[in-house]
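Missing here: one protein chain of the complex. Every other protein chain is in place.
Up next, subunit A:
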Amino acid sequence: MLRQILLHIFYQLNNERTINAAYHLLRGKRSGQTIQDVGIFKLYPYFGILRKLARPVFEDGVNSLGVEGWIRTDDNGYFTLTESGLEQVRKLALPFFDGWHYQGNEHIFYGRLSLIVQSLSNQAAGIRSFIPVQRNEEIQGWCRQFLLASDFRSGMLQQALFHEMKTSMEQSGLSTLQKELLVERLTGVGVTGIPWQQLSFEHEMTELDCQLLFISALHKWLDTIHQHNEQFPYLLKLAENIRIDNVLTGSAYQTAQMYNQGYSLEQISAMRRLKASTIEDHLVELAMNEPTFDSTPFISHEQHEAVQQAVRTYATRKLRVLHDALPHLSYFQIRLALAKGEV
């Protein structure tokens, strides 16, 4: 599946970035460039879905696209999709991902869930101490609080959690395979969690595909939990601070606050002792993430429309090309227009 995901990313990147851009995207690199690429090329689903992706695994994936004849790479790390590559893109049927809003946090949610299920399982069996499946002390502390606050000894929590999990998983539109994966990585008394290698054999797919389907399942499930929040109070609690709705980086967030308080770009730059170009990066990030962001102080409606028109005419999002076409606009203005997209 990694191969299909890479093909889709390369298609979206429109031959305008090197293959490295895909690597940073999948690992969720928090750099201005990668974050802007997400917005410009609409790569929200894949941001940070494989935070530990190893370079050799990534390269194997890219190479296999070349072997299939779907892409051609050149020496500078740029690539072109071939005819058969484009044909493949039309046939793609990829599972749902929402990397942008979870960025790996889905694993914290699952870590909490697995430790709580393990605790309840041991409690039901009358076992008081066991080796916790989660080593992370923050997760351990969180779960301790949750269990104490939920009166876990009464047996009611088991009932409620079972009901919530079963109902919400059924409502999520997950495939049977995905539901299986979600419970197979849980561990308890007499039911040990199943290692990826065995899951790969049982389900007849690679370990990485199992992991990707698992991540997809988590994204879908978390969305359902958020959408029907009043129905699943315990799961909603478990999903506390997992979904990232305000995706701005720390520094960009400060700029955004000052901007919303009415300070100008120059004032912010002076007050924060940051270069104007840095503040511009922040504003572009803000434009990308906040639908209500008003860009008119920097770029007029007509100018914005001109950029969109140029994108269509030249079939590119390359800044240099657009700047050549619209020399009266600054790079900053063009980036703002790209970030905001169609209005």
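In the analysis below, contacts are C-beta pairs under 8 Å (C-beta built on N, C-alpha and C of every residue); 3 or more make two chains touch, one makes a residue touch a chain; residues count from 1.
Here is the rule we use: contacts and distances are computed from a predicted model.
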Name check vs UniProt for the chain missing from the figure, options "GerAB/ArcD/ProY family transporter", "Spore germination protein KC", "ATP-dependent DNA helicase" or "Cation/acetate symporter ActP", returns "ATP-dependent DNA helicase"
If I consider the whole complex, including the chain that's not displayed, which of A:Ser31, A:Ser64, A:Gln197 or A:Ser300 touches that chain? A:Gln197
If I consider the whole complex, including the chain that's not displayed, which of A:Arg3, A:Arg30 or A:Lys179 touches that chain? A:Lys179
Going by the touch rule given at the top, which residues of subunit A touch the chain that is not shown? 114, 117, 120-121, 124-125, 129-131, 133, 135, 137-138, 158, 161-162, 165-166, 169, 176, 179-180, 182-198, 201-202
